[in-house]
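Below are the structure tokens for one structure; questions will follow.
One protein chain is absent from this view; the other protein chains keep their places.
This part shows subunit A:
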Amino acid sequence: MFKTLTASLLATSMLAGAAWAEKTVTAVMHSGLRVLDPVMTTAHITRDHAYMIYDVLIAQDSDFQPQPQMADWEISEDGKTYVFTLRDGLTFHDGEPVTATDAVASLKRWAENDAGGQVIMDRTESLEATDDKTIAWVLSEPFVPMLNVLSKQSALPPFIMPARVAETPADEAITDYTGSGPFRFVEEEFQPGVSVTYEKYDDYVPRDEPADWMAGGKHVNVDKVKWVNMPDIQTAVNALLGGEIDYIEQLQVDLLPLLEGDPNVTVEVREPTGMQTMTRLNFLHPPFDDPKIRQAALAAISQESVLAAMIGNPEYYQICGAVLGCGTPLGSETDASTLTEGGGMEKAKALLEEAGYDGTPVLLMAPTDLVALATQPVVVSQMLREAGFNVDMQQMDWQTLVTRRAGQAVPAEGGWNMFITNWMVPEISNPISNPMLNGRGDDAWFGWPTDETIEQLKADYIAAEDEAGQKEVSEEIQTHAIDNVLLVPLGQYSLPQARRNVITGMIESPVPVFWNIEKAE
């Protein structure tokens, strides 16, 4: 009798213990977190971290439309004054209320480093807190994309920090990680490049709307989220099969068969627009200083060949000739038919002939240490060779590549002619923030085109009075970018995520977010 009683007591207390057990979601992200300042870096892992612990004034929904998040807004009739009003109940993780002063300081620090922020600041007459809850932003001229820039999730979203933190100079890293977001950063458990832990912030007040992309209510249903870095994707797959982790953000497509047989695991695409892979040419040196030869290179390339080698499984890639990405409001595929229809080798050869190409070598930099960038250079160089280019593919690690691409020397003396990289589609979906569409010579992104037309088109885009006007200008931008080969879009792809089925409620979003997630016992 006594034994039974003890046993049942024990069982009850164990059950109670289980009910009280902390719910922790363990996730393997695409890379280890090292830099903690979201204003200093455009690295995605830092941005993802910032979405956990910080909040933003306004955020985009799945239609790329700005929605209120910390604040709602009113725009004056003349389109020059924006008034943001903070909603009630916002507090920082140290318990202090979020004030308009904090927001103003954060916006000013952000605008120093963000390209879109700089454009707004050029047109800003004043940005100040008129009371504890109200931010008044007065522009010298109307700027229609204002809310799009402020609500973007890439590359540097304007996160709101306490004013004391936001007073740090923009090129110096912050050391105080107090946010007001749905999760709190557990500093004692942070190991740079190894793991980072977030705790539910109990006093966070979510919005009432359902979560939609980066907008809507951020309801946290777990106690902790732990990001673990696993440099070896096979280890991560094993750990997921073994039940030690709950989630892998980015899988390699060739490892999918390992997971597809397991009924406890679901493989799915988190965000259908995914990534754009693309080539950038160097406008400063021969042969690509000649527009005809650039066009020849574009004509020689077939996206299908690149994507088949890179991803293999057509379920996870999409042929797309849009400079601003397919599946985005402004994406248009005009003029990109050779890319999307399998290449125009004859056209390429004719263009080379016409340009009088003299066999100047094309120095293509190929990184060997990043899976996502290893195959494209091989395929592209093969197609260029077939068209008649003399391609010199040089292999190096990504770090060497990013240093070398920053130098303007001639290729024979440590410079370069072309390289390939990948972008998240939302971050290139807008002509203001797309780095390839910067035509300001030395101030432009690597490759340094001097292109007054694209600058004028961007000014037209900014001046456009409504969305229809913006759409019209972006058509012209597409045509101009392809004709002048400001970039060669190589197509879009999505790396699937994997989760154990105990995890449910992950919303579709360009950033992996951990609100709304439920974890079963």
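Everything that follows uses one rule, which is that a residue touches a chain if its C-beta (ideal position, glycine included) is under 8 Å from a C-beta of that chain, and two chains touch if they have at least 3 such contacts; residues count from 1.
One rule holds in what follows: contacts and distances are computed from a predicted model.
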From the options "ABC transporter permease", "Aldehyde dehydrogenase family protein", "Glutamyl-tRNA(Gln) amidotransferase subunit A" or "2-oxoacid:ferredoxin oxidoreductase subunit beta", the chain left out of the display has the UniProt protein name "ABC transporter permease"
Option from A:D63, A:E125, A:E141 or A:D171 whose C-beta touches the chain left out: A:D171
Among A:D63, A:E209, A:E244 or A:E315, residue touching the chain not depicted: A:E244
Sort through A:S126, A:N264, A:N313 or A:T403 and give me the one touching the missing partner chain. A:T403
Could you tell me which of A:S126, A:Q234 or A:Q456 touches the chain that is not displayed? A:Q234
Residue list for subunit A contacting the dropped chain reads 32, 34-36, 40-44, 46, 113, 115, 155-156, 171-173, 175, 191-195, 228, 230-232, 234-236, 238-239, 241-242, 244, 369, 396-400, 402-404, 406, 421, 423, 427, 435, 438, 442-446
